[in-house]
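Note that one protein chain is taken out, while the other chains of the complex remain in position.
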Amino acid sequence: MELTIEVVVFAVFAIITLAGALGVVLARNLFRAALLLLVSLFGVAGLFVLLAAPFLAAVQVLLYMGGIAILIIFGVMLTRGMVQARQVMNSQWDLAAVIALVTFVILMIVIVQVAQGEGAPLPSLPRGDVAADSIAQLGAALVDPAQYVLPFEVASVLLAGALIGAVYIAREDEAE
Amino acid sequence: MNLNEWAFVGIFLAIAGILPAVPILLGWLLGPRKPNPIKTDTYECGIETVGDTWVQFKVQYYIFALVFVIFDVEMLFLFPWAVAYQRLDLFAFVAMTIFILLLTIDLFILWRKGALEWT
Amino acid sequence: MVKDALIQAGMNIGWATFIDLLLGVIVAASFGMVWVLLGIWIERKWAGRFQNRIGPNRVGPYGSIQSVADALKLLTKEVIIPRNADRPVYFLAPVLVVASVILIAAVIPFSPVVIGTDLSIGILYVMAVSSIGAIGIMMAGWGSNNKYALLGAFRVVAQLISYEVPTVLSAMIPVMIAGTLSMQGLVHGQHVWFIVSAPVAAVLFFIASQAELGRAPFDLLEAESELVAGFNIEYSGMAFAMFYLAEFMHSFFVAILFSVLFLGGWRGPGAEQIPFLGIVYLFIKSILVYFVSVWLRLTVPRVRIDQLLNLNWKFLVPLAMIYVIFMAFVLKIAPVPDLSGAQAIAAGPYEGVASGIYRLLGPDFVATLPQAGVLLLANVLFVVVAAAVLREVSRRRRMRVEDLVDETDYSGAGGAGGYTPADHSETAAAR
Partner (left out) sequence: MIPLWMFLVVGAALFAIGVFGVLARRNAIAILMSIELMLNAVNINLVAFWRYLTPETMSGQAFAIFVFVVAVAEAAVGLALIVAIYRRRQSVVAEDMNVLKW
């Protein structure tokens, strides 16, 4: 595999993603952790662009960085007594590290096995191009009764429930 | 998909970061630098700072962020639907109407329950 | 053009592409910065006229290089860093805020051929990029380590994210009619300006985008005449200037965006043939929109935060959501016409009144007119019905409030329909 511009760009975004993620997990200051989460999410958006899914990349920025991250920062501020913790990790962090490592190794073994497997090896080139009107196709697929209309409506019920439930939980109890 | 147009965005990203950083850096280099304890103190209309910076915030901020995020997801579904709308049939319209109406009703419930009040 | 020249001069294709792109980026990105120097002067002149004074008139002819002088002055000012500031966050914040605005310039279609890059997700890209600004403001509030800065940042962010909902929802209508997210596609799809086919969306978008700018009448967190400042209280010198710059640049970019979405962008007589005319048209339209926004800024009093949030969540968002459904329905009744027939008439062999009109006004325009008319009528109907509903709702609420005031019952804090002081502002907003 030669070192093309694409691979370099991929490496940059992969490093941004993983470094940001490590920062999230290790940062002492919770606000900084939230900002590093943004960095990591941005890296993932870059990967989406490389994967020819610009719509998802934009949604990643709009929804994850502009929405969920803001929500998390608000949450951090509301529990601000906990922003700067003396002790970041719990008592079983060493065990957790081992488990995470084992997870990674197992996943890697699976990837390597499949990549070299005889049945259906992982392709190094995409099978065909993404259609030029992929966004419109996506929109059509989401409301197509043969495809995703049921999960689509369920998603709206889930969102509606989550909204009411979360607001109910988060509001100060009027009785007290 | 043309990766060249995204290369443009990538370079733009770098330039957009550099453009504001340079004046700030220049200002920092060219301007005087004479900090003293009073100057670098937290500004509070000339009064000495009272208490911690981290005052408790109203939970209402969080509730508005919450409502916003849910509607943001709605937008995520609306965009591809809007792009494809001309070629879709009536069923697609009904499906999206149900989707939007559910969230609108949600908004009205929150309104009735007073969750949208800024008090 | 540059690329071909470079390749002919014997340069590697990759580097030639890179330099070509870089030049494009620098032109597009510095456009905003250069505009600001001019725009601030124009706006100050306008403000002067509005307030019956002259405005800047000392530096240069009619004070036209006042902004340059201001920039130079700010360069020589000390950048005071608060002792307890979280320095990396503190300095990254203005950079992020400005970058989020500059990035919009990448997809602005100045003319049929002049555009940074015509992304397939154009308008979504604009929305995504501008949503990053909220994070920059949050960082400014946190990084300053000042409770008023943080409180101010919270308020701005609450405002920005709230008004993002109606902004995006109203931008959905042009997307629906044009059937594309690309900025050039949106302009090409506007045979009749979308402000005619979807005036309600245009008004919603204008109001919501003004609030997203954080300018008067929605500038309650800066409120320079009442409060000291908002999230940028601890910033000084060039670092402060960056927030100022971002605000000015954003307000003009939003005017351009409005022109592109609703006023036909670069469209105008002869723009297809002479690309330069397109730039002129876009600028004229944008300046007009910008003038209206400055006009509002200088004449409308500032709103309170509860009014601001009520206006959004209890008026703009429900209205925009119902409007999207409504327009979708109307578009099913009056779909975007097939234009090939009109072009055939215009190019047709026979002479006559029909073919003459088609040639004179442009076949696409004439062929789209009936549909646009239907949409316009539907919009008028929508406004009438919405106004009737609002009148009824506010009348009932007013009666309820009056009843309660008669009984002098102020105890009902919270609870469904109970009287709270906030209800007053609600009625005001509804009226």
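Per-chain residue numbering starts at 1, and chain names A, B and C are given in the order in which the chains are listed.
The definition used in the following text is that contacts are C-beta pairs under 8 Å (C-beta built on N, C-alpha and C of every residue); 3 or more make two chains touch, one makes a residue touch a chain.
Quick caveat, the model's predicted, so the values are computed rather than measured.
**Q** Let's see if you follow the contact definition: name the visible chains touching the chain that is missing.
**A** Touched by the chain not displayed, across the whole complex: A, B.
**Q** Spell out, residue by residue, where the missing chain touches chain B.
**A** 59, 62, 66, 69-70, 72-73, 76-77
**Q** For chain A, which positions touch the chain that isn't shown here?
**A** Given the touch definition above, chain A has residues 1, 6-7, 10, 14, 17-18, 21-22, 24-25, 30, 33-34, 37, 40-41, 44, 47-48, 50-53, 55-56, 59, 63-64, 67-68, 71-72, 74-76, 78-79, 81-82, 85, 87-90, 92-93, 95-97, 99-101, 103-104, 107-108, 111, 115, 122-131, 134, 137-138, 141-142, 147-148, 151, 155, 158-159, 161-163, 165-167, 169-170, 172 touching the missing chain.
In this section, only the chains that are shown with their structure count from here on.
**Q** When you draw the chains as points and link the ones that touch, which shape shows up: line, ring, star, complete, or other?
**A** complete
**Q** Any idea how many Å lie between the Cα centroids of chain B and chain C?
**A** Taking the average C-alpha coordinate of chain B and of chain C, the gap between them is 15 Å.
**Q** If you average the Cα atoms of chain A and of chain C to get two centres, how far apart are those centres in Å?
**A** 29
**Q** Between chain A and chain B, what distance separates the C-alpha centroids? Give it in angstrom.
**A** Those two chain centres are 18 Å apart.
**Q** Spell out, as numbers or ranges, the residues of chain B touching 2 or more other chains.
**A** Expected reply: 1, 6, 54, 57, 61, 65, 67-68, 72, 75, 79, 82-85, 87, 96, 103, 113.
**Q** Mark out which residues of chain C touch at least two other chains, giving numbers and ranges.
**A** In chain C, residues 119-120, 124-125, 150, 154, 157, 161, 164, 179, 181, 414 touch at least two other chains, as defined above.
**Q** Could you pull out which chain B residues touch chain A in their complex?
**A** Within the complex, chain B touches chain A at residues 1, 3, 6, 10, 54, 56-57, 59, 61-63, 65-70, 72-77, 79-85, 87-88, 91-92, 95-96, 98-99, 102-103, 105-106, 109-110, 113, 115.
**Q** If you look only at chain A, which of its residues touch chain B in the complex?
**A** 6, 9, 49, 52, 54-55, 59, 62-63, 66-68, 70-71, 74-75, 77-78, 80-81, 83, 129-130, 132, 135-140, 142-145, 149, 152-153, 155-157, 159-160, 162-164, 166-167, 170-172
**Q** Quick one: in the complex, what on chain C touches chain B?
**A** Going through chain C, the ones touching chain B are 17-18, 21-22, 24-26, 28-30, 33, 74-84, 91, 94-95, 97-99, 102-103, 106, 116-120, 124-125, 145-148, 150-151, 154, 157-158, 161-162, 164-165, 168-169, 172, 175-176, 179-181, 228, 233-234, 237-239, 241-242, 245-246, 305-306, 309-310, 313-314, 317-318, 321-322, 324-325, 328-329, 331-332, 335-336, 414-418, 420-422.
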